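We show some of the complex, not the whole, and keep each chain where it was.
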Amino acid sequence: LNPDYTKRIGNFGFLELEESWGDEATIINTARISTTNKRVNSLDAFTDKERTLLHYLLAHNHGTPFETVHFRFRVVAPIFVLRQWMRHRICSFNEFSQRYRMPITAFYVPDQEARTVDGFEVLSQESVERYCELVESMHRFYHDEYQQVCTRIEAAEQAGLVEKTAGSRNPYRARARELLRNAMPVSTYSDLYWTINFRALMNFFELRRKANAQYEIRAYADAAYEMFCKKMPLLGETMNRVLEERAKMGEQA
Amino acid sequence: LNPDYTKRIGNFGFLELEESWGDEATIINTARISTTNKRVNSLDAFTDKERTLLHYLLAHNHGTPFETVHFRFRVVAPIFVLRQWMRHRICSFNEFSQRYRMPITAFYVPDQEARTVDGFEVLSQESVERYCELVESMHRFYHDEYQQVCTRIEAAEQAGLVEKTAGSRNPYRARARELLRNAMPVSTYSDLYWTINFRALMNFFELRRKANAQYEIRAYADAAYEMFCKKMPLLGETMNRVLEERAKMGEQA
């Protein structure tokens, strides 16, 4: 695991920038098709001309060249975070399924910082402990029940009452997982791949790094932002400049 | 509530086809711009020519005319159903937020039919009762804690320790709701508006009415399908014919 592109978030969360495709040179080259046949071979060949153009394009909403750079992240996050995340449609998700597998037996536990707003402890340590006990009882319920169902299914199979099907697609066990999932809280961790181009990623950063985004998704958005900035420092700076320019407007509005 | 366009689903779920825009005549008229200036005034003016064209367009994947007909549904469904639903990106969602409000105090309880696969009772009535108790304890936890936090916030406000902010945006209460949501199970009901065009709706029907879709989302997809068929019977029949033609292929594959 490359520490530049992986990060633990919260008590069990994880983010990794697995791969990216294209860079600032791709943006400049695809943009320049409009105006000239001049191409740059790589980012190293950038002069002020290219840097100025990069900012100009982004600031003036010439968005399509920014769709040529892509990223794939691996995300382990609680379901309530993913619920917000997956509202973003201009990207692709591939997620762990509780239909085909048992839930991940880990759930989000807010730490001191997460529980505190402006010095005021919103949720106490004792409350969190009660919460943990409850969620653990949910997990125990799931596992006990699943165990029992599996035993009953086996018995029924042996008695010839139901047909025997191997693997994760056994319809009775599959249905048991679907039914028992009902008890799982939205703090349960899930796991996914996220593939997104830079234009849409910037929209994600704008919406999910803002103060009004929820603390927990902000932590992921900030981590993704940092990895992105390490991977493409020039594009990162350019984006920051544009976002700051836009933010000034926000204050006036 | 018009019984043709509303339906209760499961123990607390609900679906309503609130409004639609356009109909088979819109499809024919927008499609015909390619080939002729002939327009039909309304569905009543349809002859076999129009009906044949409608089927031809759909069967041969001339999809864009089918994007001119839109629907808006109101959906009350458990979060785990909505998690599957909201993976569909070519449409718009507006959802109830547990950040701004307390959760809906209703959760999905699978009935006899839902618990049974091919005559085999996957989850027993007793298990469901244990599940209900557990979920209720989660809800109690949420409400008790929230009560306490609110009392503590008020005290702190009165003591001048934190600033007083009115309304649902009070940052301490807002954070309390965010933190306590962690305990809510994915069976908790939520509430949303769904706006979608026919082309994307048909894709939804294809994916979510199939046998391999989960029972619970299938119930919603089937209900949406029935409402749609009542609203636009000719388009419904045409779609069925095309889906059957495609299904035949599926069997052979």
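Should a chain be cited, it is by its letter among A and B, assigned in written order, with residues numbered from 1 in that chain.
Operating definition for what follows: a contact is a pair of C-beta atoms (placed from the backbone, for glycine too) under 8 Å apart; a residue touches a chain by one contact, two chains touch by 3 or more.
Keep in mind the model is a prediction, meaning the values are calculated, not measured.
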item	value
Oligomeric state of the whole complex, in copies, if 2 are shown	4
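Note that in this section only the chains that are shown with their structure count from here on.
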item	value
Cα superposition angle of subunit A on its copy subunit B, in degrees to the nearest 5	180
Inter-chain centre distance, subunit A versus subunit B - centres from mean C-alpha coordinates, in Å	23
Of subunit A, residues touching subunit B in the complex	78-80, 83, 86-87, 89-90, 93, 99, 107-108, 110, 114-115, 117-118, 120, 122-123, 127, 130-131, 134-135, 137-138, 141, 145, 148-149, 153, 156, 161-162, 171-172, 175-176, 178-188, 214-216
